[in-house]
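Missing here is one protein chain; the remaining ones are kept as they sit in the complex.
All chains are identified by letter, namely A and B, in their written order; residue positions are counted from 1 within each chain.
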Amino acid sequence: MSWEESVVDDPLLTIKDLTVDFESFDGIHKVIDGVSLSVGRGEVVAIAGETGCGKSVTMKAILRLLATADINGEMIYDGQDLQAMSDREFSMLKGREMSMIFQDPMSSLNPVFTIGEQLTDTAQFGGRGTTGVLEYLKRKYTGNGREEARQRAIDMLREVQMPDPEDVMESYPTQLSGGMCQRVLIAQALLNEPTMLIADEPGTALDVTIHDQILTLLKRLIEERDLSLLMITHNLGVAREISDRVYIMYGGRIVETAPTEDIFAEPKHPYTQGLIASIPRLTGGEMAKGIDGSVPEYLNPPNGCRYHPRCPYAYERCRSERPPMVEQGATTAVECVLYDQPSDTAREIPTIERTRQAMDGHPEAPQPTMESETDD
Amino acid sequence: MSTISQERGWIDRRIPEARRESWRRAWLRFMNDRVGFIGLLIVVVVILLAILAPWIAPHPEHAGSFTDFPNALQSPSLDHPFGTDQNGRDVFSRVLFGFRLSLMLVVVVLGFGVPVGITLGMVAGYYGGRTENVIMRMTDTFLALPPLVMALAITSALEPNLVNAMIAIAALWWTWHARLTQSLVSSERNEAYVEAAKIAGASTPHIMFKEILPNILSPILVKITLDAGFVILIGAGLSFIGVGAQPPQPGLGTMVSQGTTYLPGSWWVALFPGFAIMFVVMGFNMVGDGLRDLFDVEVDR
Partner (left out) sequence: MQYWQYIVRRLLGVLVSLVGLSIIIFAVSRILPGNPARMALGPLATDEQVEAFAADMGIDQPVWMQYIQYMQGLLTGDLGMSLETRNQVLDDIIRHLPATIELITVAISFTIVLGIGLGILAAQHKDGHIDNATRMLAFATVSIPGFFLGILFQLIFGWFLGIMPITGRISREFRDEVTRETGFMLIDTLLSGSLAAHFDAWMHILLPALALSAAGIGQIMRITRSTMIDVQRKDYIEAERGFGLPNWLVVYKYTLKNAFVPVLTILGLLYASLLGNAFLIELVFNWPGLAEYGVNAVLSNDFNAVVGVVMTIGIAFVTVNFVVDLLLGRVDPRIQLERSGLT
C-alpha cells in the first residue's frame, strides 16, 4: 500500500493530489501544489508549518470556502466524493458531518446578533442547508422546536465549561472575552454532533494560559465524543500535545508525515529539523535561531524542491526536480532527495544536530553546494 | 517556530522601488477600470472646453446679454448644434461658458473648504478631548442644515448673485472635510509611526501634515473628486431657484430654469444645459468611483 493511498486503515477523509490556484492581476499563484493526506476515524491529525505555507487554504478548499480559486484533486469523505456533490448536498454535510472551528474567535462570531440567536439557529438549521424560509419562520416564531434548540445550545455551552451559560446566551460577542468566544465557537461546532472536526489554529489568537485551557478542553471533547480531528497549526508544541500524526507542510506541499512521536524523535526532512531546532528550549539559555529566509512566493515558486533556497543540504538535483515522496516504513514518508539515492553516491543524511549547526553558522556545518538562488 | 521568517533586508531594499511600482500599478489599474477611465476623459474634456471656451465657442459673444430676436428659439442645426434660446443666443456656446462658471465654483468652494476642513479636522482628531468635542460639535451643527438650504438662506441674506452663492457654499463646505479628516486622524493618531515621530522630537505641525496627512490622503482625494460633482449640483440648484448666477450670465441652472418656460415646444433650451450638468457631474463621480475602487476606501458623499 502506498503511503498516499492511506496511511491509516480506515480513512474518514482522504485528499489526493489537491491543487489550488489563484489567479490575480500578476498571474497564477500555485498555492497548493499536490497535497495528499488522510484522516482516520477517531484520529487526530495535525498539519503544521509556517504561516503562509498553505495550511488554511487546504482547509478552506476542503470546506468549499474558496469561491474564486481553481481547485483540483480528489477529496473523499466517508466514501463520498466531495467534488461531485452539489452545493446543496455539501451544505447538508457541513455542520452535521464535518464541522469547523475557526482561527480568530473574536471575528468569527456575528457582532450584531446575540450568542443565543446564533447558537439556536445553528442548533436548528446547521447542516440543514435546504430549510426554506417558511419553515424557518414557523420554527422561529411558533416556538416549534425553538425552545428545545435553545436548551441544547445552553447544554452545549455548559459542556464547553462556559460560566453562566444563560447570561452568555443573551450577550453580544463584544461583551465576551476572547476565551469565551472561543468556547462559544467550539460549542457551535459541536452542536449538531459532527463526526469530524476541522480546526484552524484554535486559540492561537488568545494568550498562552487561555490557549492551554482551550486545548485541554478540545482534547477532552475529542476523547469523549470519539471525534476525528484535522487540526492546522503553526505551533509544533500544539501538534505534539494533541495529535496522533503530523503532516509537515511547506510551500503548498506536504514534505513529511509521520506519527507524532516519531517526528519529534527523528525528524527527517531538513525543514522539519529546522522547525524543531528553532523551538525555544528552556535549557541552554540561548534564543533558538530561526531558519533563514522566508516562505516562497507562489507566483514564481522555486523550481524543484520548494525548500531548496533555504536548505543547508541543497545540491543541484534539488533545484531541478521535484523530489519524490520516499516511504520510510508504513506511516512515515518524506519528500526529499537525500532519502532517494543509490548508496554509492550517498550524500550526507540530514540530522537535527547538523541542521542546528547549519542554522548557527557553525564552520563545519553543511553548506549548500550550489549558488544560492536569490528569491526575489 | 514562528520566528522563522526574517524579513529584514527585504524591506529596506524594496521601499523606494515598491512605492514607484505601486504608483505605476495604481495608474495601470485605474486605466484598466473602464468607469474611471471614461470619467477622467469626461472631466478632462470639460476642463479643456471650459478653459478654451472664448476661443472655441462658435458664438462667444452670446455668453452675455446678446440679443438676436429674429433667430430666437431655433431648433438644433449645424450652425447651432444645441439650438438657440429666447434671445436668439447659441445654446451650445452658452453651455461652454456655463462649464466655466461651474468649474470656477468648484475651484473656489473646494479651494477654501478643503484646507480649512482638513486643518480643523486634523486639530480635532490629533488633540482629541475637549478640543475635539468643541470642533466636532460645531461641525455637526453645520451639517444639520442641508447645504442647499443654508446656501439659500445666506445668499438671500446677502444679495442673490453668483459671488455670494460661492461664498455661501464655501462657508459650509469645510464641515464635510472636517468630519472626514477627524475620523481618519483619530484612528491614526495612536499608530506607531506617529509615536515614533513624537519620540524623535518632530514638531506638531510636522507630524500632522508631513506624517499623518500623506497616510490619509487617499480617502480625502476620493472625497474631493466626488465633492466636485456635488458642488456643481448645488450651484446649479441655486441658479435654478434664482439666487445663483443671474441672467444674462450663462449659469447652467439658470439656463434650465429659463428654458422651462419654452417647454415642451422648444425643448432644447432647457434640456441641453440640463444634460450638460449631468455630463460633468457624472464625469467627476466616475473618476471618484474609480479612485475609490483603486484605493479601496469607503467615503460617503
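Here, a residue touches a chain if its C-beta (ideal position, glycine included) is under 8 Å from a C-beta of that chain, and two chains touch if they have at least 3 such contacts.
Keep in mind it's a predicted model, so treat the numbers as computed, not measured.
For the chain missing from the display, the contacting residue among A:Arg128, A:Arg158 or A:Arg317 is A:Arg128, taking the whole complex into account.
In the complete complex, the residue from B:Val43, B:Ala63, B:Val123 or B:Met150 that touches the missing chain is B:Met150. Residue-level contact of chain A with the missing chain is found at 63, 65, 87, 91-96, 99-100, 102-104, 107-113, 118, 121-122, 125-133, 136, 172, 174-175, 185, 188-189, 191-192. Against the chain not displayed here, chain B makes contact via residues 35, 133, 136-138, 140-150, 152-160, 229, 233-234, 236-237, 240-243, 253, 256, 260, 263-264, 267, 270-271, 274, 277-278, 281-282, 285-286, 289, 298, 300-301.
Keep in mind that, in the parts below, only the chains that are shown with their structure count from here on.
Distance between chain centres (mean CA atoms), chain A to chain B: 50 Å.
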